[in-house]
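Have a look at this one.
Excluded from the complex is one protein chain; the other protein chains are retained at their positions.
By letter and in written order, the chains are A, B and C; residue numbering begins at 1 in each of them.
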Amino acid sequence: MEKFLEINDLSVSFGVRGGLFLRKIGTIKAVNNACFSIDKGEIVGVVGESGCGKSTLARLILRLVEPDDGSVSFNGTDLLKMSKKEMRWQRRHMQMVFQDPYSAMDPLYTIYRSLCEPFQIQRIKLTKGEQRKKVDALLELVGLNSDHGFAYPHELSGGQKQRADIARALALNPQFVILDEPTAALDVSVQAQIIKLLEELRERLNLTFLFISHDLSLVSYFCDRVIVMYLGRIVENISADLIGKTPYHPYTKALIESIFKTDPGEKKLVAPLEGEVPSPFNLPSGCVFAARCNDAQKLCREKLPVLENTGNGGQVACHFPLIPLADPIG
Amino acid sequence: MIENNVREHKPPWVVVLKKLSKNKLGLMGTALILCLIFIAITAPFLEPYSYKEQHIEIMNEPPSLSHFMGTDDFGRDVLSRVIRGARISFVVGVLSVGISVFIGVIVGAIAGFYGGVVDLALTTIADLTWAMPAILIALLLVAIIGTGLESVVVAIGLSYWAQYARLIRGQILSLKSAVFIEATKSLGASDMVILFKHLIPNSIGPVIVAATIGIGNAIVLEATLGFLGMGAQPPTPSWGAMMSNGTAYLFISPWVILFPGLAMMLTVLGFNLFGDALIDLLDVKNKESN
Amino acid sequence: MTFLKVSDLEVEFCVDKKKITPIEQVSFEMKKGEVLGMVGETGSGKSLTAHAIMGLSSLVGGKIRGRVQFGDKDLLSLSEREMQSIRGSQIAFIPQNPMTSLDPVYRVGDQIVEGLYKHRKISKRAAKLKALEIMEKLQIPKANHVFQQYPHQLSGGLKQRIVIAIGLCTSPQLLIADEPTTALDVTVQAQIMRLFLKMTKDKGIGLLLITHDLGVIAQVSDKIAVMYAGNIVEFGPIKTVFNTPHHPYTKALLNCIPTIGMKKGTLDAIYGNVPTVGNYPPGCRYQPRCPDRFAPCGTIVPKMTKLAEDTRVACHKYNGSKD
Partner (left out) sequence: MWIYILRRTLLLIPIFFIISVVVFSLIHLVPGDPIDSLLIPGSTAEDRVELTKAYGLDKSLPVQYCVWLQKFVTGDMGQSIIEKQPVKDMILYNMPFTIRLGVASLFVSFFLGVSLGIISSAAKNTFIDYISMIIALLGVTVPAFWLGLILMLIFSVMLGWFPVSGSGSLKTLFLPAVTVGMGGAGLIARITRVSMLEMYNKEFVLLLYAKGLSRSAIIIKHIFRNALMPVITIFGLRLGWILGGAVTIEIVFSRPGIGSMLLSALYRRDYPVVQASLVFLTMAVIIGAFIADLMYAYADPRVRDVYK
């Protein structure tokens, strides 16, 4: 069967200039050979520390950043082969909700005007009355009312703004929505509201989500499947039910162990990892995680591990996974 | 799941008026500018005497009850000339700043939005122009296109554009990566929609502030050109030209220089105070507009 | 002797001729060497409480009332000069954001030495040695080299260690840390928190840890103070509060944190928003969002009620039962 969204070998790198004549002196590989697919109706989470390329990955899929290489096929059509104009029309099927609700709306526009914009941009002809009805319905959908439409962004709270941002993303009835850390700037109590709203919207509108976050607990709660990234590479792709119990990649395990659990009974103050994420500038040839991995061996520093099937629906890129991989034939 | 209601909602102009009413210096600036506009419009009715009639018998008379600001070397009433000069100053200021802003916004927007080589070329030219003393550029332009009020307006307009170009370019560059611009892009908006409906409206604030203060600067520049004999030609009573004529009699009749200068000082002060208040009113966060 | 006892701390500001009190009725105490976690959402007044204890609110023009008993002194009655000799010497502070908390134009080493030099009256050489020792204890690699660097040359994790070194170098008795690791990646957070805790424990330094992360508090502190809209609503030993929370807010807060392995659809949310300063509702500040609200909540401000030794809660539900 045709996959809903299939990403193959997606890569992008940014040049770094320096020296006397500002020549290109190196590259930062922001996303490197990303491969994964999403089924219709699924919620896939992408998790990783700052600079791992998770936000860039989202922008590559929507072609807000042009990839160097690879393919993104959406319902069977390759987005990267589309002309700029076709891509603009395609955008109505795939939308994005942004991290910072404080700056996601034009500060000079009222919420109402911002919500009308999707229709104007996509040249959907509406009468004044229809437009009004549509916007009011959108506001209601996300738990706001028409009073909020008259407000300017700075007059709303962070949670309300994030709801408005979600409403704008849903205006054109997209099938697929990328959520880029939609709750990172919010308090936990508001975060829970937004997460519940998203759960509800997915049910009602039959949406597919790609959820990007640095919070592994949140991702494993909200998503069906979790993709773990490190320095621009996907290191593991695992079902959310398994991540807490049997991660395959040592980095995934370290991430889980780094979380401070809200259980005062089990005090665990070990640091699972030493050092910090190295600079993504001119990476070594071996495994990107080798420098910080406690189990790294000679092979890890020399040869890049590729994503391999784990046998239970996931994939891992590690020479020495924590659980031996099932025999590929069996 | 319904959240509590909107915080206080006020249309933007109400907020601006309210802020202005609290800003004493800003109010003073507004009053000075309104005064200038009033005088400029009603000049012919306000003048006690004709601004150009010469009366040799009352040459260089000090201020008195009949001539509040005295008379000049042709026996013309200084007060009447100062009033008439307000009109010229105002028109020169507004028109020349209009020219600069027009050029500046176009150049700055193109440079900031397209970036790359276009940006490099345009910014180099703008930076060079900006580093040059405006008086030097204006002098040369007047030398090339000839003296007279029209050419002074054009010359001043062409010497100040770089400031606005730099401002708008900087604003657009910082806004280009703003989340709401990315959001608009992800809705499928074209470059033109992004530039004209979002980027320019959001970056115009500092330009308005700079333009307000710029009117004051343009008035001073016009006067300086007039003083150097490169501005409006006699008998046009531009404040600069009046002072230029008065220099020769500085020690005999200082009032000929003193009063146009004071008038100009108040005018420029008005634009500066109002511009400073605008920084606060429009929530502009840009040091360079100072 | 008391170590730190804060009673009825209140900060008042004047905005547009209107008086607002972003924190009110803040009382808690700490024993020597204890770790007290203070938790609350944005705008709950956690940071302001820290600034008030250090006498820093005067910087922004607020009036501080109440009592801050530190040893045998009431800090709020001291002069600015006397306070300066305590700040950075007996009470140290670790600010929220390591990225912007260092002066960009001075070498980090000089910034560590600056406070040490002022308070401990030692030679520059001795100060430098002391600073290097602390840096090494904080596991800063190549401390000698880092000492000579400027803030922008260091990674976030290193900057945070430097800021901690500034706080620890004078061996204070009390350390107030305001969200010390929030800006960092999870793996780095885990490293720094562990180090930081070990050092305070070893030296017997009392730690007031302010954070919005309940996980950090659960793992690190002995006691917890829960703040909501400028009030402390619950105070008690960490196990008691986490296992049997009394205040409806504490309960709800614990239920809206997702954890690994949690079943889908079981996350609870708290209705509404945290009220902003100056827009507090009458009575209990939590009542508009509280599912257990009853008659007195909308009118009477609940007082702190003692439930057990060291356990207090400000909620009418418990007020009644005691009467």
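Rule of thumb we're sticking to: contacts are C-beta pairs under 8 Å (C-beta built on N, C-alpha and C of every residue); 3 or more make two chains touch, one makes a residue touch a chain.
Note that the coordinates shown come from a computational prediction; the quantities given were computed from them, not determined experimentally.
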Candidate in contact with the missing chain, chosen from C:4, C:48, C:64 or C:86: C:86
Residue, one of C:56, C:78, C:197 or C:260, that touches the chain absent here: C:56
Sole residue of B:140, B:193 or B:282 that reaches the chain not shown, by the stated touch rule: B:140
Positions on subunit B where the hidden chain makes contact: 124-125, 128, 130-136, 139-140, 143-144, 146, 216, 220, 223-224, 227-230, 240, 243, 247, 250-251, 254, 257-258, 261, 264-265, 268-269, 272-273, 287-288, 290
Residues of subunit C (touch criterion as defined above) contacting the omitted chain: 51, 54, 56, 59, 81, 84-89, 92-93, 95-97, 100-106, 114-115, 118-119, 150, 152-153, 163, 166
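Simple rule for what comes next: only the chains that are shown with their structure count from here on.
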Both-way neighbours, i.e. chains that touch subunit C and touch subunit B: A
A-C compared against A-B, more contacting pairs: A-C
Distance from the mean Cα position of subunit C to that of subunit B, given in whole angstrom: 51
Subunit A and subunit C, separation of their C-alpha mean positions in angstrom: 32
Multi-partner residues of subunit A (at least 2 other chains): 157, 159-160, 193, 196
Subunit C residues counted as touching two or more neighbouring chains: 269, 271, 273, 276
Touch list for subunit A against partner subunit C, complex: 49-50, 157, 159-160, 187-193, 195-196, 199, 214-218, 220-222, 243-245, 254-265, 267-274, 276-277
List of subunit A residues in touch with subunit B within their complex: 62, 64, 87-92, 95-96, 98-100, 103-108, 117-118, 121-122, 143-145, 147-148, 150-152, 155-157, 159-160, 163, 165, 168, 172, 193, 196-197
Residue ranges of subunit C in contact with subunit A within the complex: 41-42, 155-157, 185-191, 193-195, 197, 212-216, 218-220, 238-239, 242-243, 252-254, 256-262, 264-265, 267-271, 273-274, 276
